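All protein chains but one are shown at their positions in the complex.
What follows is subunit A.
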């Protein structure tokens, strides 16, 4: 409360307003005399307040005053909101152009639109499946070559001596691959780093993350994933599939590529944020479905992450996209495996089948599973805390691209070193199984015909290691091997996540969990004398994997369904659900989920499911930004250009007001217009004078706005001559005539609900006579969050 009032007390100073909050003017710009139009009664009260308190403030904050000239600088932390993120314009702009277009559109037109939505969803699924297939095949081939070369080298040097050379060879191989991956990410597209799930979560939440759904991002992502998995990092290729699916969706649905400068002239109707966001949720679902072979899980993922704006038809279409995606992957992988038509690879990760009698569970095992969930929650919380500190350090100190590349290479080299040392010193030798699931068995110092058990876990792609932990017969691993493996892989995975490479955290989490889960199962069997009959280690490995994953990412519904679908065993539904619930409860007691931590560390204005508790006493008046830059219904071009080109404010929505009668009466709200619309209007020079002189001038249509989407030109690129500055613009046709408004006394949770449910970007606060008092935007709401000491407020910062 104290810091809130302090900040508020600053706000009414005129020269302070070089500030943010979409909709605040810069009053010190001397050539903008018309800005003070928004003078209202509320404002005059504030002025009185300011006058009366001005002396007091000067006394108290004289030293702070000196700082006021230059902005305060603080080291990066998680309690910031970045200015570079904007909201999506999810709300439909119902202006006159829109109504006209709707009137012109026939019944058939709407039908075609619906059909093309389905076509787009099918295409999204198909292309996402193809990308998954491509990644899988390339990773398999390249990793095969790498492991074969290293294996032959190790075999050679086991005999003649000089194994340290094999170690160096392995490390160099890894570093080289990872270097390529890190260079393309760090130098070409930093947004492609990490798993991409936090970014997609933000996008579905309604935040426009710059460059997140571009073609270039997709290319870097795919290349980066291949490099980092082949480079042997403790990462998976599943998380990035979700991002890839989202990019595919955003690209396909637009029917053109701005990067390639190709316009196929199709799907033009979908060129706006509303439609695009819907398709992106379909793409994310298709990505999940291709990654895990879990179409329903994919739909539920989109539902869980983007649940605020939802409808049933959309769900059905998303499900279609998911199904197509998993089928495509399945089909093409079956061709790759030379068994066309044998549809047994529904996802990138294949948990194998849990179908035999021995893996059925008993009622008395459920408490054990719950205990495993608690362990998973604890370990997950530890993972997240460690990764949190590491990420803060990285943001503060390792921010130059060359340093990021070096760091990634070091991690790759150390991963190889640690793995090699573990394998070298392991004494756990096991006979080769009859089916021989190990692709690259390493013998080293084991007896002939046996292989090093540690090597099956380390000397393998992580997906294969997970599967062998789930399915190898009891006795394949000894407890010491598993314990050491869990420990090292835990720290490696924690260290790896957040590097400047594109890679996911799903598989490493599953692997850690599977390892300690299997260990748990083995110990259980050794404690109970009769245990060997029911304590099948594979089952406990699965539960451990679920617990660990749940403890790290804290997803609920979708993760349960994904796990159930990936195992292909419905009867595991309840235990998996219980495990995930426990791990979430235990983990949330200590720290948030990994994705939420990263969203916070990126200073994204993310709106959670609910407004923070105990925030009902806050009203719209305290939340909103004020005063607001408003425009007249008929506005001078010069003013608009000046407002838009003001670099210190990057406002996006401007309430349009109308003067009632005479100058002394305050203006009333009549609409809302967006920056993008104004820019298009300026570009097409829709001025009143010009329209009068040239009667043949083509009337502006909605198509013109769509053509400029999504990269509206910056205001600087639009030339407005001195004569044109004196012209007038009539905003009547283009503005949204019925913007959502709330009275000043509305409580924060109510405003919050409106924002979440309607996907708003601007919410105008009006007084009882419909005069603009303030403007609430996403950043105004997202800054409140429940911290350790009650309600806290985040600060805005330039990043």
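The rule is simple: contacts are C-beta pairs under 8 Å (C-beta built on N, C-alpha and C of every residue); 3 or more make two chains touch, one makes a residue touch a chain; residues count from 1.
The working rule: contacts and distances are computed from a predicted model.
One chain of the assembly is not displayed; among "Osteopetrosis-associated transmembrane protein 1", "MICOS complex subunit MIC10", "Bardet-Biedl syndrome 4 protein isoform X1" or "Transcription initiation factor TFIID subunit 2", its UniProt protein name is "Osteopetrosis-associated transmembrane protein 1". Per the touch definition above, the residue from A:446, A:579 or A:702 contacting the chain not shown is A:446. From the set A:251, A:283, A:551 or A:627, the residue in touch with the chain omitted from the display is A:627, counting the whole complex. Check A:396, A:616 or A:711 against the missing chain and you find that the one touching it is A:396. What subunit A contributes to its contact with the hidden chain is residues 5, 7-12, 16-17, 19-21, 24, 42, 45-46, 49-50, 52-53, 56, 71-76, 80, 83, 158-159, 161-164, 167-168, 171, 393, 395-400, 403, 406-407, 410-411, 413-414, 417-418, 420-421, 424, 444-450, 619, 621-622, 624-627, 773-774, 779-780, 795-799.
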